[in-house]
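Here it is, the structure, as structure tokens.
Left out: one protein chain. Kept in place: all the others.
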Amino acid sequence: MERHLTAPGVRIRGLTVVYNTPSGELPAVSGVDLTLAPGTITGVVGESGSGKSTLALSMLNAVQPPGRISAGSVEIDGLGDVVRLRGEELRRTRGRKVGYVFQAAQNSLNPLKTIGAQLLDLGRSHDVGDLRALVRDARELLGRMGMDGARVLDSRQHELSGGMRQRVGIMFALVLDARVVVLDEPTTALDMITQATILRIIREVHDERALTTLVITHDVGAVAEVADDLAVMYGGRVVEHGPVAEVLGAPEHPYTRGLIRAIPRLSGDLGLARALPGRPPTLGTLPAAGCVFRERCESSLDLCRTAEPVPAARAGRTVACHLPGPHAVPVKRKEYA
Amino acid sequence: MITGTAITKTFRQRGGVLGHREVPALRGVDFAIERGGAVCFIGESGCGKTTLGRIIAGLETCDSGEIVIDGTPMSGLSPRRRRPYFRRVQMIHQDPYSALNPTRTIHQTLRAPLALRARQTGRPKPWIDARAEELLALVGIDPGYVLPRYPHQLSGGMRQRVVIARALTMDPEALVADEAVSMIDVSLRLGILALLRRLREQLGVGVLFITHDIATARYIGDESELYVLYRGQVVEHGPTETVINEPVHPYTQSLLSATPVLHGLERPGPDRIVPTEALDERHGDAGCLFARRCPLATERCERDRPVLGHDPAYPTTQRHACFHPRRRQVIPLAAGA
């Protein structure tokens, strides 16, 4: 199979996803603009309820009722606006153009069928002419990820460990040669060594196959290891988006700062580490006006109560905050520039 | 005070035609925890740490070895007479979502054990509700808000606090926290860890902290001890800070190397070790248990099993079970330094 080795770019514009609840339609994602540069890995971080998984599902136009995409577009190079796709066209896009590794991919395999049988099902449902080639590709991919491909294809879910299932999930997302890949919490419930292995594999496969990758997680550490860009989500908004080293090294948004300070780390001062105060917002508890983060913010202004900050370019990234930057910690460009 | 001596446990798995396959989960583990002390057991999934925690909490029994609670050996007692001792060791489960009964309000959940406690200690009935509120306040949540609610109405962090409050109803001497923060948003983990630390100081409760994420062990408080478990054997043991900053066993070093680096804030340690293969219980039992995955293994490692102890040739604060101990700089360094 000939592969044209240019990764597609993805442009999300004004994306709003609402969920129908007893108290009316509430936005889980509201007016998100996010550009994934071709060939990069973008990490989307946020707490539970930040809208990150909904954003990921929108990339496939796969938001399930009671949710729906109410506005905006997801433009993928060579594919157009995914939000407009319907029916058969949409089904073909999923898997063929956009690969998706589901949250808890460890448990999303059919326990009754061998991996190989599920692979053939996938191939048939996408009208793959040469199923032999598909199996060959799958075996190759699994081998690339450090597994015995033939053995894995003959196995059922329960015969594989958590890390192996995760790799099988990645194989399924890539085997139809999708160029845009979305991974939802790829390392949750894996131990550290397995997590490190999976992250390395994601990075290597991404580079080899010229992909554009989106990694969704609540663990900043996990994306810090693989991602080029980092988008921080809160209350359905992207509050900060920029190169990983810069966002982590000199966070501009107070939420990003709090998030980083809350990571249990091996080095660094124990006394400075602190959990984020308050609790993550849910659909119903989001403030109607002003900045969504203001109630947990350590330095909110009067302005924050009334006006919602608009994402604006500053310090080499996009930030949605009324507070003037830059902050005390200067960007250390010495090593990572 | 709780001590364990030479705890062993073997699971029998059904293995096809040839009958049972024996999987050693613990191979002679020793530990001791003081009043108000902290002990961390670290290892990847399948290393036996959860089994050990369950044995300490009295939810399972060991095949051989001895658990001594307050000077009373448990092996000589009948299950009925053991119960009051093990009630002093309470388990905090990993999953706060399944640890609370979804059909009962928090008030009902706390009331049942408190009523039992009131009967045991001859306290009047009104004490029960007062104590429930006191405990919730102690774990840092508003009793008025939480008591009438069902678990599904609380966030993960709150639920875990309720679980801790429930464990405290029995006035335990020690808490066994099995991956107590791994299912909670990263942003809130430090809050739970700080709570455990506070319970140590305020109530003199000992904490047995079981985790695969070695970084979280740092936050459990001063004077904690770290046990690194590998396939049921303690391979390194010492003060937490020492083991993290100056690890000598290659397995400890692999665990530390696997912890993600926050690029921008940190840079990788120069001596990172990547284990060669995934953990496989089918690896033979001859020689050092880690030899098959250890990049430094020699012929001697394949032949002999190192025992936990101090190496006179290479003096260290911590004990280890390795023929080739060497301090390595594996944890991330501050980015600027």
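To keep things simple, chains are lettered A and B as they appear, and every chain counts its residues starting from 1.
In this section, a contact is a pair of C-beta atoms (placed from the backbone, for glycine too) under 8 Å apart; a residue touches a chain by one contact, two chains touch by 3 or more.
Basically, contacts and distances are computed from a predicted model.
Candidate names were "Peptide/nickel transport system permease protein", "Putative protease", "Cytochrome d ubiquinol oxidase subunit II" or "F-type ATPase subunit delta", and the UniProt protein name of the unshown chain is "Peptide/nickel transport system permease protein". Touched by the hidden chain within the whole complex are the displayed chains B. Checked against the hidden chain, the listed residues B:S78, B:T103 or B:T121 yield one contact partner: B:T103. Interface residues of chain B facing the missing partner chain: 57-59, 83-84, 86-87, 90-91, 93, 95, 98-105, 107-109, 112-113, 116, 124-126, 128-130, 148, 150, 152-153, 163, 166-167, 169-170.
As a convention for this text, only the chains that are shown with their structure count from here on.
If you check the complex, the residues on chain A that touch chain B are 47-48, 161-164, 189, 191-197, 199, 218-222, 224-225, 244-250, 258-260, 262-268, 270, 273-276, 279-280, 332, 334-336.
Across the complex, chain B meets chain A through its residues 44-45, 155-158, 182, 185-194, 212-216, 218-219, 244, 254-267, 274-275, 278-279, 331-336.
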